[in-house]
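One chain of protein is taken out of this complex; the other chains stay put.
Order of writing sets the chain letters: A, B and C. Residues in each chain are counted from 1.
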C-alpha cells in the first residue's frame, strides 16, 4: 500500500458549505499533483456534493450501526454507499462507540464493499481492533489531538509499538494522528512504520490549505 | 397557521437514495395540488439534494447541539442552514436528547432563523417544552409509534389534553403523531385541536405514496 | 417549608469509605445543633451504611429509571427505597438525563413515596421541569459549578428569575447552587427567593467540614 494522508474536515466553520467543498477540491488537486493518495472526510451534510465533484476517495466521518428502518436522524452504511462514499472513519475520539459496535461497523463495511478506518488511542487497543481486520487503523493519543505537538515527535514509541502490536496479529496498515502539522511530522511517522497520517486542523484551519497539504505531502517518501 | 402535514422519512430503504428524493418530490407535488402545507424530513445524507429540488420546507431529522469546531461525525445547525434547510425535528423518540439540549437546540434554531419541531410523549412534557417556545410541538405516545393504531382514535384525550396544556403557557401549535395512517385519523386529530400531524411509515412505506398522501391531505379541512 | 441545605458528596476521595460516613455524621450533627434541615447525598455504595446511621434525610445522587428486572449495574428506585433513602437528585449536571426520563423519574418517586430534587441550569428549564411537580428544583448555572464564585453574587438574577418563573406554574421550592461557599452566599440566595442551597465541594473538600457547615447554616435566617 502506498502511504496515505487522511483528512478529517470535522465540523469547523472552515469546512462548512462552499468552504468545505473548496477544501475537498484542494485535497483532490494536491493528491493529483503530488501522487500521494489522499482520503477526505467532509461533514455528512456535504458528503453527496463532495463525492459528485471528486475522484479521490470520500469517507464519512461517522456512520451509525443501525439497520435501514425506523430510525430518525441516523446515517446508515447504505445511505453513504448510495451516494458513492468509499468508506468511513469509525470510533473517532470525538465519536466513540461501544466496543461491539466497532466490530459490527467493520463487518458491515466489508459486506457493503466499503472501507473502514478505525481510530484508537494506543498500541493495545490497536492490536485488539486489528483482530476484526478493518481496512485501516489510526492511532491517536487523545492528549495530543489538536495540540500542534506531533505524536511522531512527542511519543514516537506509540507509533512504533502500535505498528509492531498490530503486525503481531494482522496485516492492517496503521496510520498515526494527533498533532501532525509539518512535512517532518509526516516523514517521521512513516519512518516509525506508519502507513500514513490522519489529520484535521492543520489542514482545515491552515491559512493556505493548499500550500499546507503540499508541504505535508512532501513528507511522504 | 394552516394545518400542516410533517413527513419524517426516517432511514427506511424506501427513503434511501433516489427513492428518497422521489418521495420528497411527491410531498411537494401533493402539497401544491392540495394546498396543504407539507414539511419533509429526509435523511441527513440526502438533505442537500432534497433542498435543491424542492420549494416546500425541508427539515433535518436531527441536528447536534455542538458548536462549529472540533467535532467529528456531527451535524451542526450552521451546516443544515447553509444548504437551505428550514428547520429540524428535535428529540424524536428515536433520537432523544438530554433535557437542557432540547432548550439549547430551540434557542439555537431561533438565533439561526430556523424552525424547531420538538417531539414529546404526553401533555405534561409538551407543556414543559412549550416554555421554550419552539416553532412546533409534536406529541407522540411511544407505544403507538409505527403501530398503525392512530393516537387520535386510540388516545384522543392525549391530543386534546396536550393542546390545552400547551395553550395554558404558550401559543405553540401542537401536531400529533403515532399511528396516523388515514384521512380520518388526520381529520380527528384536527378536530381534537391539533394543528396538524407528524407521520413516517404510513407515507414512506405506502405501496402508492402519492395516493396515500393525497388521502391524508384530504383529511385536512 | 423551612430553608434547607442539600449536600452532594459526589465521588471525591473525601467522601469515599469511612471519610464519607464521617461527613454524613457531621451533616447530621450540624443539622441538629443549628436546627437547619440538611439533606445529604452520599455515593451509592455507601448509601445503606449512611441511612443506617443517620436520622436526617439521605438522598441518592442518581437513580436509574429502569424497572426492576434484567438490568445490570443499575440502581432502581425500589433498591434505594428498600434501604431507607428518602429521595434522589435527578438530572445533576454531571449525570444529565433525556427529557422524558426526568419526568418518568419524578413520577416514579411520587409513586414510591420518595422525594425528587431535579437539577436545572436556568429559569426557563426550571419552569419547564416544575410542570412535573418534583419535590424540589435546584438551579445551577453550569459555568459556576465548582468555581467558588457564588451564583447568588455573580448571577443573582438567575435565582430571582427562576423563583418567579417556577411560581408562575407551580409551588415547587427552588434551591440554588453553584459556587456556594460562605454564609453570605447562603443568605443572599434566600433573600433572592431561594428555599435553600445545593452544594458539594465547599463542604466535602473543606479543611474543617464541621465548621464550614456551621458557617453555611448560619446564613439561613
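Annotations for the structure displayed:
In this text, a contact is a pair of C-beta atoms (placed from the backbone, for glycine too) under 8 Å apart; a residue touches a chain by one contact, two chains touch by 3 or more.
On a predicted model such as this, the values are computed, not experimentally measured, just so you know.
By the touch rule given at the top, the unshown chain touches A, C in the complete complex. Across the entire complex, the residue among A:14, A:94, A:125 or A:215 in touch with the chain not shown is A:125. Although one chain is hidden here, its contacts on subunit A can still be listed: residues 91, 96-100, 102-103, 120-121, 124-125, 127-129, 131-132, 169. In the full complex, the hidden chain is touched by subunit C at residues 8, 10-13, 16-17, 43-49, 60-62, 66, 68-76, 78-80, 82-83, 89, 92-95, 145-146, 200-201.
Methods note: only the chains that are shown with their structure count from here on.
Chain-to-chain contact here is organised linearly: an open path runs through the chains from one end to the other.
Chain centres here are Cα means. That of subunit A falls 34 Å from that of subunit B.
Centre-to-centre separation between subunit A and subunit C, using Cα means, comes to 44 Å. Annotation for subunit A: no residues touch two or more other chains.
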